[in-house]
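Sharing a structure, written as structure tokens. Questions coming.
The other protein chains are all here in position, but one chain of the complex has been omitted.
To keep things simple, chains are lettered A and B as they appear, and every chain counts its residues starting from 1.
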Amino acid sequence: MKSSSLKNVQKHHSDRHHSHPDMEEMRTFGFWIYLMTDIMIFGTFFATYIVLHNNTNGGPGPADLFELSGVIVSTFILLTSSYTCGLAVLALNKGKKQALIGWLAVTALLGAVFIGLEINEFAHMVHEGATMSRSAFLSAFYTLVGTHGLHVTVGLVWMIALMVQLSVKGITPVTKRKVNIISLFWHFLDVVWIFVFTVVYLMGVK
Amino acid sequence: MAHTDSTHSVEDNHGSLKSYTIGFLCSIVLTIIPIAIILGGWLEGTSKAVALMMFGVLQFIVQLYFFMHLREEKKPRYNLISLVLGLVILVVIVAGSMWIMLYNMVAL
Partner (left out) sequence: MLEHIKSFASGFFVTGDPMIYGADVSILLTILAVLFTLTYFKKWRWLWKEWLTSVDHKKIGIMYILSAFLMLFRGGVDALLMRAQLAMPNSNLLQPDHYNEIFTTHGVIMILFMAMPFMFGLFNVIVPLQIGARDVAFPFLNSLSFWLFFAGAMLFNLSFVIGGSPDAGWLAYPPYSELMYNPGVGQDFYIWGIQISGIGSLMTGINFIATILKMRAPGIKLMKMPLFPWSVLSSCIAIIFSFPILTATLALLFLDRYAGAHFFTLDGGGNPMMYINLIWMWGHPEVYIIVLPAFGIFSEIVSTFSRKKLFGYHSMVYAMMIISILSFLVWAHHFFTMGSGADVNSFFALTTMLIAIPTGVKVFNWLFTMFRGRITVRTPMLWTIGFIPCFIVGGLTGVLLSVAPADFQFHNSYFLIAHFHQVIIGGVVFGYFAGLYYWWPKMFGFTLNEHIGKWAFWFWNIGFYVCFMPQYVLGLMGMTRRVVSYSWDKGWWPLNLVSTIGAGLMGIAFLFQAWQIFHGIKHYRKNRDTTGDPWNGRTLEWSIPSPAPHYNFAVVPQVSELDDWWEEKQRREHNPYVPPAKEIIEPIHMPKNSGIPILMAGFWFMAGFGFVFHWLWLTVPGLAGVAICMLAHSFNDDSDYYIPIEEIKETEAAIRKVTTS
């Protein structure tokens, strides 16, 4: 915890803001740039998937494997979690700590269900013999969808850590920035999923 | 707790319940339409792909506008500039890869 003398100094400093960059604002900006780099990672995997998705090597293709109903459920779950994440930010802006933690928990829960469904889908496909080493199409599929899933999983761990920090430290400039950042991350993953859903599943089924 | 009021200024308070809810409803609608296109078999071939991508892009804009609050950024709008730059390069690498690898297979 910060000492009182430090707080005075900080107060003193906020008077001459021009020479002292706003750390929390800058960190949010840095995270935004990170999201730009993540776009390129997904872009590379999308490009690979699009180029290789017809190379099924005599194995099952997209139309044989995908079950749209399960994926539609996953999509709506993720969309809803994006909304609840937004509600968490609203609670943050109103300074309501309990509501904030509650909405974050709902978001994390929806994320966990999404991951559960994805693991289930993968397990089902592997069971049918459609493994990563079956064909170039399946390698690209597992990599693209799995990378998104990995991101969601990291987001979950991070969200839990953040909920712990919020309950211990309350809403401070630092935790406030962290909530804003994770909501950006979560909306970003939602956007990526929309394109996974469109390019991989919707365009693949027929 | 170290909870200073200065960090809760009005300009910071982006988003309201209304705007989030509108965004959520938009994204639901924009997801249902492409699903209907596929399940109903309304479109085929290139027109299907174009329509699906269009709805994806609209969905993206909705998320940016209502959830990620891109329009509220103060000047200079570095976030927007970097996003536009990133999207341009994204399109270059995806479309470029498709052009090079799929439509020019002289050697294969």
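As a working rule, a residue touches a chain if its C-beta (ideal position, glycine included) is under 8 Å from a C-beta of that chain, and two chains touch if they have at least 3 such contacts.
The shown structure was predicted, so the numbers you read here are calculated from the model rather than taken from an experiment.
From the set B:Val29, B:Val50 or B:Val92, the residue in touch with the chain omitted from the display is B:Val92, counting the whole complex.
Of A:Ala99, A:Val174 or A:Val205, it is A:Val174 that touches the chain left out of the display. By the touch rule set out above, chain A reaches the unshown chain at residues 1-2, 6, 9, 12-13, 18-21, 25-27, 29-30, 33-34, 36-41, 43-45, 47-48, 51-52, 55-57, 132-137, 139-140, 142-143, 157, 161, 165, 169, 174, 178. Listed here are the chain B residues that touch the chain not shown: 78, 85-86, 89, 92-93, 96-97, 99-101, 103-108.
Just so it is clear, only the chains that are shown with their structure count from here on.
One inter-chain figure worth recording: chain A and chain B are separated by 14 Å, centre to centre, where each centre is the mean of the chain's CA atoms. Across the complex, chain A meets chain B through its residues 1-2, 7, 14, 24, 29, 32-33, 36, 39-40, 43-44, 46-48, 50-51, 68, 72, 75-76, 79-80, 82-83, 85-87, 89-90, 93, 95, 169-173, 176, 183-184, 187-188, 190-191, 194-195, 197-199, 202-203, 205-206. Considering their complex, residues 1-4, 6-8, 12-17, 20-21, 23-24, 27-28, 31, 34-35, 38-39, 41, 48-49, 52-53, 55-56, 59-60, 63-64, 66-68, 78-79, 82-83, 85-87, 89-90, 93-94, 97-98, 101-102 of chain B touch chain A.
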